[in-house]
Every structure is written in structure tokens, then in C-alpha cells.
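Every protein chain of the complex appears in place save one, which is left out.
Showing chain A:
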Amino acid sequence: MASRVIHALYTDDDVLMDAVKKVRSERYHIEEVFTPFPVHGLDKAMGLPHTRLAITAFMYGCVGLSVAIAMMNYIMIEDWPQNIGGKPSFSFLENMPAFVPIMFELTVFFAAHLMVITFYMRSRLWPFKKAENPDVRTTDDHFLMEVDVANHDVEKLTSFLGDTGAVEIKIVEKDNH
């Protein structure tokens, strides 16, 4: 079903922030906001929930630590406990200081890389992905707010958006499948 959205373009991030607050207080639904750079406090003004990326990173770090411990315990202690330069390979704990650099690095490695991959997947970013850019100017110096028309009066909505300082307003038919 095709739905209609309004694209309102702004040229200043302060104006955009005010507009977002006004649109929200009038209970119109903001589909998306496109900006050329991070605007501080925009997520809060839009009422977006906090990211849970840090929590995933912590869990990935725990996985990395477990992998390091299991790997070195198996290789150095259980499978072939050789005497290498007099290092005590009788138990994991006795030889642990020598394993700490690897445990640390693997924790960081897992936490960092898996979190980045999680980020790519959650924000749907990959090579050859088709760019979802509604207006090329939003990567340079324009800010674009996409407001859902739904059952609202289009005339009223466009004039309201014009009052918030939008420099350009377009009504777009969107094909969502």
C-alpha cells in the first residue's frame, strides 16, 4: 500500500531541533530525520530509545574472555603440558600471568569487532547497499524531516511545517511493501 509522507527541509540544526519539538508536541508522527552530521540532542528530542550496543559489547567481551581461557587451558595445560622454560603448566591458575595479555587482547578483539558487526547489521549497512537518501542535499548542508501524513489534513500539516521554519516542503508518495 502506498502511503503519503511530507518532506520538510531545513538549513539550520537549531531550527530543526525546534521543529522536531513542535511537531512532536502536536502529536504528528516523525518517520525519520536525515542530517549531514550528528545533531546533539536530536535523539532525545525525537524520543528515540537508548542504544543497547554497549550491553552487547560487554557480552561479546565476556565471550572473548571465555574463548581465550578455554583455548589456552586446553592447549597449554590439558592437551600437551610441556615444560617451556620452567613455566609451571600444572594448572591454569599457576601459569595464568603468562596468559593475561592474550586474554585481554581477545576480550577487546571480540568486544570491538562483534559490536561493530552488530552495528552494521542493526543499521543495515553493507557494501553495495542501495543508499536510502531522499534528497542528495541532506549529505551536504540540508536537514530533512519526514512526517507521516496518515489521516491528518495535508493543508493544515504543510502550513504548520512551514511555520516551523522549513525552507522547502514536498508531499511524497512512498511505496512501502
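In the analysis below, contacts are C-beta pairs under 8 Å (C-beta built on N, C-alpha and C of every residue); 3 or more make two chains touch, one makes a residue touch a chain; residues count from 1.
Here is the rule we go by: contacts and distances are computed from a predicted model.
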Expected UniProt protein name for the omitted chain (select from "CoA-transferase", "Carbon monoxide dehydrogenase large subunit apoprotein", "Quinol:cytochrome c oxidoreductase quinone-binding subunit 2" or "Ferredoxin-NADP+ reductase") would be "Quinol:cytochrome c oxidoreductase quinone-binding subunit 2"
The one residue from A:V39, A:I69 or A:A98 touching the chain left out of view is A:A98
Touch assignment to the omitted chain, from A:F58, A:Y74 or A:Y120, lands on A:F58
Omitted-chain footprint on chain A covers residues 54, 58, 86, 97-98, 100
